[in-house]
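First the structure, which I've put down as structure tokens, then a few questions once you've had a look.
One chain of protein is taken out of this complex; the other chains stay put.
As written, the chains take the letters A, B and C, and residue 1 is the first residue of each chain.
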Amino acid sequence: MIELAGFRNIVDQYKIIFFDAFGVLKNYNGLVPGIEKTFDYLASQNKEYYIVTNDASRSPQELAETYHKMGLKAITQDRIVSSGMLAKEYLDLKVNNGIVAYLGTNSSAHYIDSSGLHTLPVSAINYTNIDQVNALVLLDDEGFNWFDDLNKTINLLRKRTIPAIVANTDNTYPLSGNNEVAIAIGGIASMIESIVGKRFIRFGKPDSQLFMFAYDLIRARMDITKRDILMVGDTLHTDIIGANKFGLDTVLVLTGNTLPDDAEMRIRTTGIMPTFICNDAVVE
Amino acid sequence: MIELAGFRNIVDQYKIIFFDAFGVLKNYNGLVPGIEKTFDYLASQNKEYYIVTNDASRSPQELAETYHKMGLKAITQDRIVSSGMLAKEYLDLKVNNGIVAYLGTNSSAHYIDSSGLHTLPVSAINYTNIDQVNALVLLDDEGFNWFDDLNKTINLLRKRTIPAIVANTDNTYPLSGNNEVAIAIGGIASMIESIVGKRFIRFGKPDSQLFMFAYDLIRARMDITKRDILMVGDTLHTDIIGANKFGLDTVLVLTGNTLPDDAEMRIRTTGIMPTFICNDAVVE
Amino acid sequence: MIELAGFRNIVDQYKIIFFDAFGVLKNYNGLVPGIEKTFDYLASQNKEYYIVTNDASRSPQELAETYHKMGLKAITQDRIVSSGMLAKEYLDLKVNNGIVAYLGTNSSAHYIDSSGLHTLPVSAINYTNIDQVNALVLLDDEGFNWFDDLNKTINLLRKRTIPAIVANTDNTYPLSGNNEVAIAIGGIASMIESIVGKRFIRFGKPDSQLFMFAYDLIRARMDITKRDILMVGDTLHTDIIGANKFGLDTVLVLTGNTLPDDAEMRIRTTGIMPTFICNDAVVE
Partner (left out) sequence: MIELAGFRNIVDQYKIIFFDAFGVLKNYNGLVPGIEKTFDYLASQNKEYYIVTNDASRSPQELAETYHKMGLKAITQDRIVSSGMLAKEYLDLKVNNGIVAYLGTNSSAHYIDSSGLHTLPVSAINYTNIDQVNALVLLDDEGFNWFDDLNKTINLLRKRTIPAIVANTDNTYPLSGNNEVAIAIGGIASMIESIVGKRFIRFGKPDSQLFMFAYDLIRARMDITKRDILMVGDTLHTDIIGANKFGLDTVLVLTGNTLPDDAEMRIRTTGIMPTFICNDAVVE
């Protein structure tokens, strides 16, 4: 079995650190205790870092603000790479006109709206405008009536041959404090995809496109290779397998989805092996 | 390719006829035109018949009443075998006490209620009674708030190791007249099963247990073999493959899910072959 | 958690006992030590028993002989219900003429041969006889050249719209002594089914049809209900969930697939709950 290692010693071997957000930097109680010291250390060592997250519910700016409110000023919007940004890039490149229907909050839609298309919630699609709908985007599990709008979504996809984009591949997300979870838009997307029998376009870890997006942002500013990057994550089947396949070294931390008692068994049964395992991503 | 055959000639070769309900006897416009003549003919020939249906939304008595209202008196409650009856048998045999939580209408729950257990909608489960919940039954897509109660269902199954019974395996059902569909409880069940990673117990075609249930009812009254029975259905992947595997001969009719233009292609691509194909189940 | 219980006390509550074979009565070292005492006890108490097994590699007579050679005379061929018997019943009822192509040993084919059809190994199918092939049966992982005959099978199923029957749903089986496994015909069947995109007909636990077959054999001789039967198995996702769904009470024993240390975790993660758990099926 891989030995538990000190996070500082590992970080010292790389120029750029990618962090997953939930379970690594924060959890439902707020910031992981001591995590601000990690970013102080990265600054002192002139290391680059990015938050690479399957979160399409808000814009990078809004995501950054949530860290600032918790007292972590180091995470600015230009340091955040989210699956929502890939959805937006897709719409920019591939959908030229018409309506983009969405499932999610107004806030999540506001973000993709900037690409100049006309965004409308699924609830506002009707027989007068359905022929102009050229894409469907699934952004968030909140902001719509599940019974009405999921049934409406099924029938929209039966009538229109359009791309359906899922900007978050997670099935659930944790709720505060009590070990409960909520169904995420990724879980709902799988149900709809299976019912209509069409192929959806999914952005987010473990898919390598999100890592590539972050990699490209860095290469625009400095000359690096994949060997210079370390991915830090708490989830084997998204963070670790995704970064591993992209060619990055990885750290599994035990502050989120993977519990200390389960790590070894999960690695053995899934065959997904991180380069390192650490208790947490805190530089003491 | 199998030739289109006359339904009367086929029926003459069997003692007992099993009918699927939706797409064979009725559709969203009401009865299939002329279907009452089929039941007159069966009566004149002293042939037995059963309606074998994936419908757990109502009791056999209520299902029979819907036929009576449309003018088909031949379908009485003792002729109906539904997947809901299997769910009820399961609860009778395997769950001895405590609460059965359900998703569905009050009417659907009233039916399984008769087994003597305490049935409660998922919305009524809370920290005071969750430890007494000994089974979950998914009955109907209506009668509950999807957002609240599907999230509650996920967490119920994370906390309690209990059987989860799905009394309808269909993913969707057709809505009246406009070629639209609605998500059925079977589609919702697959999403929940996938999210919690547990194995659900499913009753309904194509599973052979529903055919066996009907077969047992008949054998209690008369001496027959599987060769005496003909299954009439409109859906290859439920009616036809299920009855076929159970050892029954089958008729595919083209008044429901399988359109005349698609039948040959669908049979070839799925490999599911009915014994006969007829335009409809009407004896002229 | 369910307490470990004594097997004798449990057996005393039922009239008929169904046993899985591998992992319950025997393993790769031979008989489970002391298991003959269980059958002495059943005889002394006038209890009925059946071996309910996913084994289509040999006839019930040949299977019985393997027990006799190991010294267990109580298991006679009329006590064995195998998934191969369901495959044979299917061919008897549903395939009237022509060639049945098979993958497996000659010995396995000899058994289904008795239904009067012409059985030929896939390797003997060629352009002169392919049009007469009316069914394909997958019986055993041995007795054919995988590369040649699996490729030939794919193309047979692309050319002929015929039923494909799988008489063993297991993916692997254990090899002697060294914790290694071999790929079973059920695992190969899933690959072929996925590649050709057609629906195969599978016989064997957890499907309820095998339990029904055994139940019918008993009811032909005595008057019983499902409450009188206990299923004893070592595998949650075949023996336990299958019997449970059919309405039988179940014992999980820890002499096979489910190790003592894993039982509780596996029950919790799969949601498949046996009525009882025992160390083994030995009546001391």
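Rule of thumb we're sticking to: a residue touches a chain if its C-beta (ideal position, glycine included) is under 8 Å from a C-beta of that chain, and two chains touch if they have at least 3 such contacts.
All values reported here derive from a predicted model rather than from experimental measurement.
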item: Visible chains in contact with the missing one; value: A, C
item: Of A:M191, A:A214, A:L252 or A:I267, the residue in touch with the unshown chain; value: A:I267
item: Touching residue (missing chain; options C:L4, C:A43, C:A124 or C:M191); value: C:M191
item: Residue of C:L31, C:I154 or C:I224 in touch with the missing chain, whole complex considered; value: C:I154
item: Interface residues of chain C (partner: the chain not displayed); value: 145-147, 150-151, 154-155, 158, 171-172, 179-183, 187-188, 190-191, 194-195
item: Chain A, residues in touch with the chain not shown (by the definition above); value: 89-90, 93-94, 157, 161-164, 196-201, 207-209, 212, 226-227, 237, 241, 244-247, 249, 267-273
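The criterion applied here is as follows: only the chains that are shown with their structure count from here on.
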item: Chain centre separation (chain B, chain C; CA means) in Å; value: 28
item: Centroid spacing, where centroids are CA-atom means, of chain A and chain B in whole angstrom; value: 40
item: Whole-Å gap between the CA centroids of chain A and chain C; value: 45
item: Overlap residues in chain C, where contacts from two or more other chains coincide; value: none
